[in-house]
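All protein chains but one are shown in place.
Our next item is subunit A:
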Amino acid sequence: MHAALWVSKTGLSAQDKALTTISNNLANVNTTGFKRDRAVFEDLLYQTQRQPGGLTSQNTELPSGLQLGTGVRVVGTQKEFTQGNLQVSEQPLDIAVSGRGFFQVLMPDGSISYTRDGQFHLNSEGVVVTASGNPLEPQIQLQDSTTSVTIGKDGTVTATVAGQTTPVNIGNITLTDFINPAGLESIGNNLFKETGASGAPVEGTPGLDGFGSTEQGMIESSNVEVVEELVNMITTQRAYEMNSKVVSTADSMLQYISSNL
């Protein structure tokens, strides 16, 4: 059949995937700590129909051959870990990371996940947990009569208990960094998992050794740029239309030959 049909089909499905990525970014424009994805395109292998430089006689050679590309594919999505805007929320348990680093979250199966979403809550036992109820690691527990909590830029958590004047240190929030955060696996719920591509987690104190500082009363908004996504959406849609035009052209060529010969 007509090879152009298959080539433009790869174009259609790649633009489709790109649009999925764009719409996911747009859908998460208000998700705390969300990091945008970018679809990475790659041209597919080329087929050699006629070898350039092939000998046409003992002394002459083809100056140029015929090598036809077979289309395009999305080779992957790339997470962009640029800093999102910090918004003041005035909530004592809202913590944003300003700089590099992730919070560690203990999963129900005992494994550790990583997140940039610092909207924490208290559960019935006074433990600091994420919005889905997973405790922060290392665990921070507040007493019943705590009146105020202060979290320093270095992750030190101090609490004042009713009836006492001096605040007490009740724990430290640590951050974890990876050499290649783009290699982390997104598992949804604003959580990431370590993979072979991300490298091993490195734990450290916020504000020191290149880790970002923890900012109390702030949340990090999504780093999705709405204008950029909409522009990407337009170019993707146009590329999709062009490719579908090639499909219909190739189809009409085949139709023409079968009805006329």
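Just so we're on the same page, a contact is a pair of C-beta atoms (placed from the backbone, for glycine too) under 8 Å apart; a residue touches a chain by one contact, two chains touch by 3 or more; residues count from 1.
Operating definition for what follows: contacts and distances are computed from a predicted model.
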Among "FAD-binding protein", "Tryptophan synthase beta chain", "Flagellar basal-body rod protein FlgF" or "Acyl-CoA/acyl-ACP dehydrogenase", find the name that the UniProt record gives to the complex chain excluded from display. "Flagellar basal-body rod protein FlgF"
From A:Pro92, A:Gly152, A:Pro167 or A:Gly199, residue that would touch the chain that is not displayed: A:Gly199
Among A:Ala27, A:Leu66 or A:Val88, choose the residue that contacts the chain missing from this document, as touch is defined above. A:Leu66
What subunit A residues would touch the chain not displayed? 2-4, 7-8, 10-11, 14-15, 18, 40-50, 52-53, 63-72, 75-76, 78, 80, 82, 99-100, 179-180, 182-183, 196-200, 202, 208-210, 235-236, 238-239, 242-243, 245-246, 249-250, 252-253, 256-257, 260-261
